[in-house]
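Notes follow the structure.
The complex is shown incomplete by one protein chain, all other protein chains being positioned as in the whole.
Order as written gives the chain letters A and B; numbering starts at 1 within each chain.
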Amino acid sequence: MNKKMNLLMFSCDYDKALAALILANNGRELGLDVTMFFAFWGLLLVRNPEMTSFEDKSFYEDLMGILTPANPEDLPLSKMNLSGIGQNMLKKMMADKEAPKLTDFLQGAREKGVKFYGCQLSIEVMGFKREELLPELEVMDAKDYLKDALESDLQLFI
Amino acid sequence: MNKKMNLLMFSCDYDKALAALILANNGRELGLDVTMFFAFWGLLLVRNPEMTSFEDKSFYEDLMGILTPANPEDLPLSKMNLSGIGQNMLKKMMADKEAPKLTDFLQGAREKGVKFYGCQLSIEVMGFKREELLPELEVMDAKDYLKDALESDLQLFI
Partner (left out) sequence: MNKKMNLLMFSCDYDKALAALILANNGRELGLDVTMFFAFWGLLLVRNPEMTSFEDKSFYEDLMGILTPANPEDLPLSKMNLSGIGQNMLKKMMADKEAPKLTDFLQGAREKGVKFYGCQLSIEVMGFKREELLPELEVMDAKDYLKDALESDLQLFI
């Protein structure tokens, strides 16, 4: 299929991230051109788990790095998170059905050529250094996002 | 109007479900072809209220059936739910204006021919038996969803 999908990933909820990455992986398998634009909390999905920097950061930027999970597997659910009990329950239920984990779908999306973009303003405001995010992520502003989304056949805000 | 709308219903919030079903009903009244794809929490909207099964289920699947409301009228609000006080308040305010209830809009959507699809992976992971969901619901995977959404003129993630 010679079509294009654009997902604006605003949320960092574990379950919504799963939904978005499942769509992205399946889109690539159908031959779609897939763009994911990570903005605000969505950036927590494309953090480099092995790199958290505290250099040249303000107090609030440090706090943002400390209070938010560096590993996507630790992201909360949008509902029934129950301080992590619900999230663990969902993970166990997925493992019972031999469904891949969030990080597997993320890795799949990277390998299948989903294009990853990060919102410039969000990166600046949250104080992320470039090396704290996945290396293939490209930085884009809201106008670039709009141009890409307007050319797409399917656009979702997640 | 010879057009098509596709709603991906991910959330189970009472207020978001109302919004989605109001759009679906109005879409049908305008002559649109309307598809609703229920995934993750969205499946709680299309449970058969008279059928909760505990047979052949794991502990977690039982728990999922117990912890989540079997009747859509008991779903929480996305904001100001306040342990159900806010939800009751919204219902009373709607009744004051003689607006239909969520279950009325759901029934309307069923009668008007909105097409109901359930996400295969979500159904498996949450452990729902087929008979626990509305009889007209068809099971679909993410690729089927994408094909339907790509053919639509309006697609929303709710």
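In this text, a contact is a pair of C-beta atoms (placed from the backbone, for glycine too) under 8 Å apart; a residue touches a chain by one contact, two chains touch by 3 or more.
A quick note: this is a predicted structure, and the numbers were derived from the prediction, not measured.
Where chain B meets the omitted chain, the residues involved are 1, 3, 5, 15-16, 18-19, 22-23, 26-27, 29-30, 32, 78-80, 89-90, 92-94, 96-97, 99, 153-158. Touching residues on chain A toward the chain that is not drawn are 8, 10-12, 39-41, 58, 60-61, 63-64, 67-68, 121, 124-127, 141-143, 145-147, 149-150, 152, 155-157.
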